[in-house]
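My questions will all concern the structure given below.
Just one protein chain is left out here, and the rest sit where they should.
For chain A:
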Amino acid sequence: MALISLEQVSVAYDNRFILEDFNLQIEKGKLLSLLGPSGCGKTTTLRLIAGFLNAEQGKFMFGGKDYTNVPVNKRNFGFVFQSYALFPHMSVYDNVAFGLRLRKMKEAEVKQRVTRMLEIVSLGGFEKRLPKALSGGQRQRVAIARALVIEPDLLLFDEPLSNLDANLRVNMRVEIRRIQQELGITTVYVSHDQEECFSISDQVAVMNSGKIEQLAHPTTIFKYPASEYVARFIGFGNFIAFESRSDAGEDIELSRGALKFLAAKRPNGAGNLGMLGAIRPDDLQLWPSTQEAPLSGNTLSGRVQVSTYLGRSYQYEVETELGVFTVNQEMDVPFAQGEQVTIYFPKDKLVLVQ
């Protein structure tokens, strides 16, 4: 049974619905990410779970109990804020001890727990510092320690890494995942960064204007986006609207005018419902049209319009009869502008979305 369950929840601001008839279940011990652009309702969902917001309608069940009207301070959920929200007038020690002292814990035990938690986040020796004397990464770790030390029943992260620089972000997300798995604590994580979400989550929910477009394991979403929206959001830059589809054994045969394409069926047979083909720029391959393609079928001829250097690869905008395709390809000698090329669409990389 799910530990957390949002049932037909609606939230509105100024008479505009942010969430409407929203449903979400999370299993115990899992880390679920809410991924989407700003304004998609992911932060609203998180704040609703935390109890900072009230739903107009619907129910929030936690561990089989109705938590809809339980006030924030009675929920025992840890929340890590984007701005860290450390108490500026308190030392690192007092920040972390805050929740324990409110629980009327003996000072000796407070000390023991705070000290242990600061070790876990590698901040031993920083007890007396004020937040202003810490770096961004250190502040973030204090914020995590403060949320974890109360042994919360649920841990909530609101874009916790967006104020850190790139290297630190990678280190911190590994750290967050390690702590989360070590303590086996159910976690909801909000971010607009897909790499961040994919790297640490058991499940990712891609959100769009108050709805979950797809909820699945990160690899499933990465390979098989369920909708055009998800495909675009996670980097499928090229689309072909097909006119008809038919079953062809292992594959699905697609056509548009005189052009025929094959797309491999998904392994579990799920999905592959739509008529819109999607493929990543990295998965397309280019050949000079003077050279015969080593594979027949699933090709399209075109002309290089723009070529830009990305460092590891070159990016081309290729003009074809079906519009412009973006292709990333590693090569020593790039295609020249205006050169005639053949684009190859590997059938196992071409996915169909609705």
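We adopt the following convention: contacts are C-beta pairs under 8 Å (C-beta built on N, C-alpha and C of every residue); 3 or more make two chains touch, one makes a residue touch a chain; residues count from 1.
One rule holds for everything that comes next: contacts and distances are computed from a predicted model.
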| item | value |
| --- | --- |
| Which of "Na+/H+ antiporter subunit G", "ABC transporter permease", "Cbb3-type cytochrome oxidase assembly protein CcoS" or "Transketolase" matches, in UniProt, the chain that is not displayed | "ABC transporter permease" |
| Residue of A:G99, A:G237 or A:G302 in touch with the missing chain, whole complex considered | A:G99 |
| Omitted-chain contact residue, chosen from A:A2, A:V70, A:A85 or A:L168 | A:A85 |
| Residue numbers in chain A that touch the chain omitted from display | 50-52, 72-79, 81, 83, 85-89, 98-99, 102-103, 130, 132, 146-147, 150 |
